[in-house]
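One structure follows; several queries about it will come next.
Omission of a single protein chain aside, the complex is shown with its protein chains in their original locations.
Moving on to chain A:
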Amino acid sequence: MGDSEFAYGSSMSVDSMKTIAESIGIANLGDDAAKELADDVTYRLKLIVQDSMKFMHHSKRQKLSITDIDNALKIKNIECQYGFIQPDSLPFRFASGGGRELHFVEEKEVDLSDILSAPPPKIPLDVSVRAHWLSVDGVQPTVPENPPPLSKEAQKLESVDPISKLSKPTNKDAAGKPMCGKAARLKASESVHVKQLATHELSVEQQLYYKEITEACVGSDEGRRAEALQSLACDPGLHEMLPRMCTFISEGVKVNVVQNNLALLIYLMRMVKALLDNQSLYLEKYLHELIPSVSTCIVSRQLCLRPEMDNHWALRDFAARLMAQICKTFNTSTNNLQTRVTRLFAKALQCPSQTNNETGVGPSMVTSMKESEKTPLASLYGAVQGLAELGPEVIKVFILPRVRWLGERVEGALSGLGGADRLAAGNLKHQLLKVLAPVVRQLRQPPDLPEEYKRDYGYLGPSLQQAVSKIRSSPSGGGGGGAVAVVTCTPPLVPAAPSPSPSHHTSHISHGAKTVETIATRNVVISAAPAPQSPAPSTPPPQKFVIVSQQKAPQMVSAQPASGGHIVVHSSQPAIVRSQNVQSVVVTSGPAGGAAGGPAGGAPQKVVVVGVQPPHHLAPAAPAQPAALTAAHVSQAPVSVVAKPVFARGGAAPPPPELDDLSHLA
């Protein structure tokens, strides 16, 4: 009954009629009249909708639009409803009261002066024509303009139910999806299909591609790496190589963690980032390889040869962001990904004598423990960072309760002797303050008294209090919890990094042998001499800084979705066909020289300064792979990030842009 009612249409209710009558000033509409009206209105509305369907069909659309209704009214000689043209659908609001239920469209009052004073809207882009090959001799080339050979859904289905591929009739290729070259050739001899499942064989071209890509990703040529990452991030049809890529990454991480080869780890993480950004890939199948690798890069005890020098912090930050991205993308109620990842990090934060901490028995117990039993500070840092990326709620639940204990660790290390430990403690402290301050700001009411903070948060209390009140006073801090994700990075704590001043960057030209590679027109490479006040005695004399700046250009992507369809290699431009925001920005880490000059324009820019050691100070670490040999030239680079890009701009700069994405770094 209900079914058929649905099939043959609904109708306007008597109540709506009465409501509408009321709204135009007819107070008591009789039931009969309302019924009569409701029937008639229903009939006429349906006629109009029927006619507007014709206009929809002839406009070659599958979605009815307001203009269709207008046209249908027009052929019935009824004046159109003006002012209803709107890009998106009007939401119905619901209200009830006085025993009546009401659906209505919210009509907001518009202030005309606001519209008049507003800047004129952007002119829509002109229609343009673009040609590409959909098929060449009956074979569809896998270019970004064409849909991926195997859709994400199909990849998912295959991962969930591998048998489905076997049971599918062979004519599926002809009927459904286009085929890539190999499958097309195989179609002639139809028997081969069964074998594919087991072997995952790659065609010669694919093998070549795999070899080229992996070599470029871990090689020394930054330009090629940019190309390779770009290709990984936007080429459709990589799914056949995906298992190998993932194995490459996970094996690479295993080896290089042991070798403490920081540069290679960064490169591998950038590969992960690129794969994550590729919209056509269904990565879920390979998370078991990727997640351990990424988390290794976050919490590993040691990631570089000289912890007191190298900026492994940046790698941890970057990997933490990757982990957050993975959690966001793949978390489902069945795999409980985020819970598991959170548990992993939380475990690292747990002090070995957990109960003591919880009951507040306090410092004596902790300090009395053997040093060796403690989680290293670097790992703590990674865990904090990893949790912080997961959002303010996680920070509140998992970091805040442990802040007292963490503070004690920091205190202990700062007062201790080890240089590396002190550095780590400093970083950890800085990170904790940055992460916690916005959360604490939300939790506590304004009178911020240092004593209370001290009581509640232990050693870190006073510093935290300062940070919180600083946020409170600054107007831009209104962002609240969201500000947590926007990270300004560890500025002055790496001893090797000079405190950069404008003059450094604008004046010095490198004495590096190689010529600089200007990656894109927007990227400016500047090199600087070592800072004279460099405290660590072991620091090699010439320090080079590569400043890569990038204009934020995502608007371009969204506005002109397919225009940048071709992968623009050698460019940091994130213009991809799909409006994914691929920030594959490149950092040249080779010896640099040449172009100096501040990045132009007032648009928000991201500036990253990377310090690179000159090659002749290489520690002869035995590289695990041949590829690592080439990479070794840039390995062990102390990587530091300057928080205030104003420095790099040279004085008269627009307001400091946010340095929100380390993806250019890694």
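What to note about this one:
Note that in this section contacts are C-beta pairs under 8 Å (C-beta built on N, C-alpha and C of every residue); 3 or more make two chains touch, one makes a residue touch a chain; residues count from 1.
Criterion: contacts and distances are computed from a predicted model.
According to its UniProt record, the chain left out of view corresponds to "Transcription initiation factor TFIID subunit 5" among "DEKNAAC105649", "PRELI/MSF1 domain-containing protein", "Mitochondrial inner membrane protease subunit 2" or "Transcription initiation factor TFIID subunit 5". Per the touch definition above, the residue from A:Ala95, A:Leu116 or A:Val129 contacting the chain not shown is A:Val129. Per the touch definition above, the residue from A:Thr19, A:Thr67, A:Gln206 or A:Ser469 contacting the chain not shown is A:Thr67. For the chain missing from the display, the contacting residue among A:Pro147, A:Gly223, A:Pro292 or A:Pro450 is A:Pro147, taking the whole complex into account. Interface with the hidden chain, as seen from chain A, comprises residues 1, 3-5, 7-9, 39, 42-43, 46-47, 50, 54-55, 57-63, 65, 67, 71, 75, 124-138, 140, 145-147, 171, 174-178, 279, 560-563, 577-579.
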